[in-house]
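All protein chains but one are shown at their positions in the complex.
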Amino acid sequence: MNAKLTDRIATICFYLIAFLILSVLAILIGFILYQGLHVIDWTFITQPPGSILTGGGGVAPQLFNSFYLLVLTMLITIPIGLGGGIYMAEYAKPGKWTQMIRLSIEVLSSLPSIVVGLFGLLLFVQLTGWGFSLLSGALALSVFNLPLMVRVVEQAISAVPKEQTEASLALGVTHWQTIMKVILPAALPGIITGFILASGRVFGEAAALLFTAGMTSPVLDFTNWDPSSPTSPLNPLRPASTLAVHIWKINSESIVSDASKIAAGSSALLIIGVLIFNLSARFLGQWFYKKLTSTR
Amino acid sequence: MTSQAVFQFQTAQENIHPLPQMEQVTQLEAKQVNVFYGSKHAVKDIHLSLYKNSVTAFIGPSGCGKSTFLRCLNRMNDTIPSAKVTGEIMIDGINMNQSELNATQIRRHIGMVFQKPNPFMKSIFENIAFAPRLYGASKAECKQLVEESLQKVGLWDEVKDRLHHSALELSGGQQQRLCIARAIAMKPSIILLDEPTSALDPISTSKIEQLILELKKDFTIAIVTHNMQQAARISDYTAFFYMGDLIEFNHTNQLFHQPSQQATIDYLTGRFG
């Protein structure tokens, strides 16, 4: 009887914990959307910030920077991440060298992002002389995104049935071609899901960017698409504050009159962005998988 | 197994490789082939030949080394890091068991079909056209190869309207025939089959057996099977493996009706295995 009662109480406690976590999430999301959604309108996402005195305006440059930085980071990390993942899954033999790579992946992926940012400040901002720039920011983001990507690729490849590889090798297809034409296509759903989730992380990252991409954006001319021009949005050597950095900046250092409103709107944008990444990762992964395994 | 049986193996050691007395062209000859998995001696000193346009069955209890030996014949054991294969495997007057020779090129000429049907996660068409295309087959050639190969395995009429559907939609038996079609599309000289029907129902199995007899006209075939009746039905030669040794190799008729070794008798009469 006593044991049964304890069991009951314990079960209730577990339900309470589950309920607590769900309500925390609901409050978080609800609060952000409640505070921020009414701030977001066409002006907010298409206009640059207003002046310090008047306030108002929007976050268009920051929003653009966030996406542009994401693209740059992915351009750097996708090829290396694929290569590293393929190496770990297909070529690495057990031994010291492989252990070393594994340790590197583990350490790099658990480094605090502020430390990665400081490393970026030293190497990409100061040593190369690029200054605060999109390129420095993208490289810093790559440092902590890369190990994640390698893991994603390795796991996706390991999940491909061994029989697929055997079938291809037995036909006289080389190992490398087997990887490119049989294994990677079969691993694609997992890889895509993982890449999109990683993109969500990059999209919301701020600490690593404070001292690499900088906290300011120059006035951008959205009609100028010449990447070498200083006012061009595409110029990779210009400083750029992203949406996430913008939120931090106006909350802790800014004196703009409507700081909390802008922060709320930006947070809502950021959350919506992350939710979209999350949902599309699930959806696209499943869609690719279906496409791969059933009727074309 | 009795101790007497063990004794029998040992005394029989000298004359266990009587090559069948028949006018046949040798397609492949294995000499003193040994396989080690780490410290495990999985296949011991095998000497065996495959004859042109014949079916050779490898039988024996599970773990006897028959599949391992089969995998030597197209260097598939290369893919297992701990495996080491010694000895000579002669084909076309060249020993293909040399690490400096490219295994890929060997496998192109010696096809293999596995226990579990393993079509690629691609369309039926792609499953067959994939490898020939890498070897330079044009679009038209691919198309022709696909039809030809599917015709040969008797799958053409069943799938011709859905060539671009996923191969995973096919039934197990169809998948296995597709795998055979995929192998013959590379125009190999030898096809190795590793228990190709063990995952299939009786009807699919008999279709594949028919197919093997048909394919014999164009290819040399080696098949591993745990099913003695199957070996008796489709093979011309049978090799009996036990604990890594080749105990007896002879015409199938001879081996089943007048086995010369006690172990073979024991296995055929169901005393072990």
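All chains are identified by letter, namely A and B, in their written order; residue positions are counted from 1 within each chain.
Here is the rule we go by: contacts are C-beta pairs under 8 Å (C-beta built on N, C-alpha and C of every residue); 3 or more make two chains touch, one makes a residue touch a chain.
Here is the rule we go by: contacts and distances are computed from a predicted model.
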Undisplayed chain, where the name is taken from the UniProt record, one of "Alkylphosphonate utilization protein PhnG", "Cytochrome c-type biogenesis protein", "Aspartyl/glutamyl-tRNA(Asn/Gln) amidotransferase subunit C" or "Phosphate transport system permease protein": "Phosphate transport system permease protein"
Contacts of the hidden chain among displayed chains: A, B
Option touching the unshown chain, where A:Pro49, A:Gly84, A:Gly137 or A:Gly190 are the choices: A:Gly84
Contact residue for the chain not shown (choose from A:Leu28, A:Val71 or A:Ala159): A:Leu28
Contacting the left-out chain in the complete assembly, out of A:Pro61, A:Pro147 or A:Gly285: A:Pro147
Residue of B:Val25, B:Ile80, B:Leu101 or B:Leu213 in touch with the missing chain, whole complex considered: B:Leu101
Footprint left on subunit B by the chain that the document does not show: 91-94, 96, 101-102, 104-106, 108-110, 132-137, 186-187, 189
Where the unshown chain meets subunit A, residue by residue: 3-4, 6-7, 10-11, 13-15, 17-18, 20-22, 24-25, 27-29, 31-32, 35, 79-84, 86-88, 90-92, 100-101, 104-108, 110-116, 118-119, 121-123, 126, 143, 146-147, 150, 174-177, 179-181, 197, 200-201, 203-207, 210-211, 215, 244-245, 247-248, 251-252, 260, 263-264, 267, 270-271, 274-275, 277-278
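Here is the rule we use: only the chains that are shown with their structure count from here on.
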Gap in Å, rounded to a whole number, between the CA centres of subunit B and subunit A: 49
Contacting residues of subunit B [partner subunit A, same complex]: 74, 76, 79, 81, 104-109, 111-112, 114, 116, 118-123, 130-131, 134-135, 164-166, 168-169, 179, 182-183, 186
In the complex with subunit B, residue positions of subunit A that touch it: 93, 161, 163-175, 177, 181-182, 185-186, 292-296
